[in-house]
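Heads up, one of the protein chains got dropped from this complex, but the rest are sitting where they should.
Chains here go by letter, A, B and C, matching the order in which they are written, and residues are numbered from 1 within each.
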Amino acid sequence: MLRQNRLKIMVQTGILCRQPAVLDNAQADWPRWSVMAEQRHAVDRLSWISAYALRLGLLLGVWWILSGSTGDWWFGLPLAVFAAAVSLWLTPPGRFRLRLHRMPFFAGFFLWQSLLAGWDVARRTLSPALPLRPEILHLPVVLPEGAPTWWLMLVISLLPGTLSVRLDEERSLEVHCLDSRLDVPASVRETELQIALLFGLRISGADGGQHS
Amino acid sequence: MILIDLLQGMLLLAGVGFFLVGTLGILRFPDVYTRVHALTKADNLGLGLIVFGLLLGAESVPVALKLLLIWGLALVASATAGYLVARAARRRGVKPWKARSGGGA
Amino acid sequence: MNWLLEVVAVLLLVTLVLGLIRIWRGPTVADRMLAAQLFGTTGVGLLLVLAELQQMPALRDVALVLALLAVMAVLAFVARVWRQDPNDNHEGPS
Partner (left out) sequence: MPWLDLLLGLTLVVTAGLALAARDMFRAVVMFIVFGLLMALAWVRLQAPDIALAEAAIGAGLTGVLLLDTLGYLRRPFGSRVDKPEKHQ
C-alpha cells in the first residue's frame, strides 16, 4: 500500500528550496506539513569557527573520557586540535545545527521508544504464533536533506516495528514494518517532529501546506 | 545500598533477557528484514540495560561516560549495519516475507 | 554481586552460542553477516560485564574497539561482496 501525498516544503530562508514531491493523494490522513528553517545558516567564516570550536570541545571531552581523566593532556590536546581540523576537512559544517538544549528531551523520547521497541520485538518473538505481518511502506519525508534525514533514518530503525530500507530520489522513504496493523505513519511522523525540534526546524501542522 | 544492588541486578538480568530474545528472534524470524528488526531493537535495548546496570556501580564519572559512549557507538553501529544490510537486500531483490492469508495472531 | 555478574556473563555466552546456529544455517549471506553483527553487540556487552567482574578497566577499551570494528565487517560486506546486481553474476566486481 502506497501512502503518498503531495507535500509542499515551504522554505523561509530560500536555502532549502526544492520542488514539492510529485505524489498522489491517496492517504488523506497525512497532514500537510511544511518545514521552515528557523534561521539562515550561511556557511560563512563564523560558522566554520563555531563548528571548529564545537568539534574541538567534543573531541576534548572524548579524550577526557577515554584517558580516564588521568590528565595526559600533553598528548590529548594536540591530538584533539589536529583531529578537529581533519574532521572539518572531511565533513565541512552543514546547514543544520543540533540544538543542544533540546538533547535531553530527544534522549527521553528515544529511550522510551527504544524500550517500547525492544518490548514489541520480545513479545512477537516469544509468542508461539509469531504474530508478524511485515509490509513495505513508502512514506514521504518532510525533513530537509542532510543531517536531519540521516537522523530520521537511523532513529526509525530503532523504533518499534519500523526499519528504514532506502530513500529514493523523490524523497520517499521505504520503511519495512513488522506489523502493518500498527499505525506506522503516525509514529514516523512523530519521530520527524522530534527530530525537527532537535534541529530547531519548525514543522507547521495541517494548515501549513498548500494542498493541490 | 541494597536497593541499588537490587536495581542493578534487575537491569542486568533484563538486559540479558533482551539479548536472549534478540538471538531467538534472529533464529525464529522468517526473512532478512524481520531479522534486522530483531537485531537492531532487542540487542540494543539489551546492551543499553546492561550499560545502565553497570552505570549504577561505576566508580567514577569518566567510567560512567565511557560506558555511555560505548552504548552510543554500538547504537549507531548496529542501526547503520541494519540499514545497510536491508538496503543491500532490497537492491538485490530479496523479497520480503509475507504472512499467509490472515497470518499472524 | 559477583555471582550475579557471573550468571549474566554465562548467559551472554550462551546467547553467542545460539547465534552460531544462524551463522551456520544461513540461508542467505546477509543472514550470516547479521549474525556476525549480533556477535559484535553481544561481545561488547560481555566485555563490559567482564570488566566489572574481573576489575579490569582496560576491557572497556577492548569493548570500544570491538564496537567500532564489528561494523567494519558489515561495511566491507555491503560495499564489496554484495555490491553487484543480481543479474550480472558472471562478472566480478571491478
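We adopt the following convention: a residue touches a chain if its C-beta (ideal position, glycine included) is under 8 Å from a C-beta of that chain, and two chains touch if they have at least 3 such contacts.
Everything numeric in this text was worked out from a predicted model, so none of it was measured.
S.K.: Contacts of chain C with the missing chain: which residues?
M.R.: Spelled out for chain C, the touching residues are 6, 9-10, 13-14, 16-17, 20, 23-24, 26-29, 32-33, 35-36, 39-40, 43, 46-47, 50, 54, 56, 58-59, 61-62, 65-66, 68-70, 72-73, 75-77, 80-84, 86, 89, 92-93.
Simple rule for what comes next: only the chains that are shown with their structure count from here on.
S.K.: When the centre of a chain is set as the mean of its C-alpha atoms, what distance in Å lies between chain A and chain C?
M.R.: From the centre of chain A to the centre of chain C is 26 Å.
S.K.: Averaged over CA atoms, how far is the centre of chain A from the centre of chain B? Could you give it in whole Å?
M.R.: That gives a centre separation of 20 Å.
S.K.: On chain B, where are the residues touching two or more other chains?
M.R.: Residues 22, 24, 36, 44, 46, 63, 66, 69, 80, 82, 87, 91 of chain B each touch two or more of the other chains.
S.K.: Among the residues of chain C, which ones contact at least 2 other chains?
M.R.: Within chain C, residues 57, 64 contact more than one other chain.
S.K.: Can you list the residues on chain C that touch chain B in the complex?
M.R.: Contacts found on chain C: 1, 4-5, 8, 11-12, 14-15, 18-19, 21-22, 28, 30-31, 33-35, 37-38, 40-42, 44-45, 48-49, 52, 57, 60, 63-64, 67-68, 70-71, 74-75, 77-78, 82, 85-86.
S.K.: Help me check something: in the complex, which residues belonging to chain B touch chain C?
M.R.: Per the stated touch rule, the residues are 5, 8-9, 12-13, 15-16, 19-20, 22-24, 26-27, 32, 35-36, 39, 43-44, 46-47, 50-51, 54, 57, 63, 66-67, 69-70, 73-74, 77-78, 80-82, 84-85, 87-89, 91-94.
S.K.: Mind pulling up the chain A residues that touch chain B in the complex?
M.R.: Going by the criterion above, the answer is residues 62, 64-69, 111, 114-115, 117-118, 120-122, 124-127, 129-136, 153-155, 157-158, 160-161, 163-166, 174, 176, 178-179, 181.
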